[in-house]
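Heads up, one of the protein chains got dropped from this complex, but the rest are sitting where they should.
Now for chain A:
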Amino acid sequence: MANQELLLVGLMVLLILGVSLKFPDFFGLQTLFNVLTASMVGMLFAVGVMLVLVSGGIDVSFLAVGILSAYATVKYGPQDDSAVVVFAISTAIGLGLGLLNAAVVIVARTSVLIATLATSSIYLGAMFAFIGGEVISTLPQPLQTLGTTHLITVKGEVRGTTSLNVLILVVLVVCVLVWAFLHFTIAGRSVFAVGGDAEAASRAAISVPRTRVLVFAIAGAVAGLAGIISVTLSGRADPTTFMGRELDTLAAVVLGGVAIAGGKGTVRGAVLGVLLISLVTASLVPLGIPTIWQRAAVGALLIGGILLQTAISRRQRIRPILDAPAPEVTNA
């Protein structure tokens, strides 16, 4: 495990220990379920963002892709088909939008940030202008059922119950699939190569455009899935759900040690980043800190995280392979 990820786990353990000392009840399934539920959608978005980041680009359109796919599916999709069909439609729309992103990036030969800035405003604008902007509060029946289908329900210590929705399994499966893709397929390994150095990758006979298209397609599909899961969990389709939250997900991914310049990152890191932020939010209230401090706390945490990341990466200087072996004494 990379240093950064160990640090995240350490921070989480510290946080849990600290709060549990004050409130022994905090250390329990309830907190676990709350944190997991709060992170489900974020994890999926984070995995998609991580993929694009690893391939060497900053995607800011994922939330627009997610909500547009989900909203269009709920509005125009089948109302009484099985939830699998509904999910598949949303994922497919996301995939299509991802391909569109790839087309803009490749044809215009521009940075991913600029291309997705443009497509993001086009997607959101198109949703509000042509599909509608009103909140849909009655979801198709299968989604309603799914939203209240829980994997485990536990009784609260004091009152009420806390449940973990069955969709957590979908999230887990997607995370494992993306991890397997990145680690066990040639296409997945090429993503790292392209992100590390596109020129070097293309000289090693990797098709850079094909890798880019694949990455954007997967990221789009994952975003589409995340969108419909978010809608299912909240029980309503609100087109303004994610507005202006792009930087939050990026922050989580960066916290997870995914290099912003590409070529480096893990699914585990991205997921840990999201979990840490949810855990921080969940611990603020027991620690007696008003939730209003959450954003500032995450910001401070993030600054600490990246300072550490930069310090580590600067210590490990990259040496060209053909250079002489590193001298014993390193100068500061």
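As a convention for this text, contacts are C-beta pairs under 8 Å (C-beta built on N, C-alpha and C of every residue); 3 or more make two chains touch, one makes a residue touch a chain; residues count from 1.
Assume contacts and distances are computed from a predicted model.
*Asks:* Identify the UniProt protein name of the omitted chain, choosing among "Anti-sigma B factor RsbW", "Short-chain fatty acyl-CoA regulator family protein", "ABC transporter permease" or "Aspartyl/glutamyl-tRNA(Asn/Gln) amidotransferase subunit C".
*Replies:* The correct option from "Anti-sigma B factor RsbW", "Short-chain fatty acyl-CoA regulator family protein", "ABC transporter permease" or "Aspartyl/glutamyl-tRNA(Asn/Gln) amidotransferase subunit C" is "ABC transporter permease", the UniProt name of the unshown chain.
*Asks:* Quick one: which of A:8, A:41, A:251 or A:270 touches the chain that's been left out?
*Replies:* A:251
*Asks:* Looking at the full complex, which residue from A:113, A:177 or A:233 touches the chain that isn't shown here?
*Replies:* A:113
*Asks:* Pick from A:38, A:233 or A:302: which residue touches the chain that isn't shown?
*Replies:* Of these options, the touching residue for the absent chain is A:302.
*Asks:* If the missing chain were put back, which residues of chain A would it touch?
*Replies:* So the residues of chain A touching the missing chain come out as 58, 60, 104, 107-111, 113-115, 117-122, 124-129, 133, 243-244, 247-248, 250-251, 254, 260-261, 290, 292-300, 302-303, 305-307, 310, 314.
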